[in-house]
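First the structure, in the form of structure tokens, and then the observations on it.
Every protein chain except one is present and positioned as in the full complex.
Our next item is subunit A:
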Amino acid sequence: MKPSATPPKTATILASSLLLTGCDPMLSLQGSFWPAWIVCILAGLAASMLLMWQLVRLRLAPHLGPPLLVAPSLWALCTFSIWLLFYSR
């Protein structure tokens, strides 16, 4: 397994991309404007992957429950949390 340098790097990129957009409800990429929910879904996916990876590392993943329910729920939780944190106001 590769050393855990990748996740912090991903997290930094993710955090900086979120902070760059600030609380703006849109992400501007070369004149195209992306709505907040797309940003949240993508960031939520990344965050849930990161969390799941941590849960796997801590050997908690097999005990969480049915993966078909828990994995999408984790993604949804991350997505909604990010939205509430950055875009609710």
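Assume contacts are C-beta pairs under 8 Å (C-beta built on N, C-alpha and C of every residue); 3 or more make two chains touch, one makes a residue touch a chain; residues count from 1.
By our rule, contacts and distances are computed from a predicted model.
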{"item": "Chain not present in the shown complex, as UniProt names it (candidates \"Peptidase M14\", \"FAD-dependent oxidoreductase\", \"Efflux RND transporter periplasmic adaptor subunit\" or \"Lipid-transfer protein\")", "value": "\"Efflux RND transporter periplasmic adaptor subunit\""}
{"item": "Interface with the undisplayed chain - residues on subunit A", "value": "21-26, 28, 33, 35, 55, 59-65, 69-70, 72-74, 76-77, 80-81, 83-84, 88"}
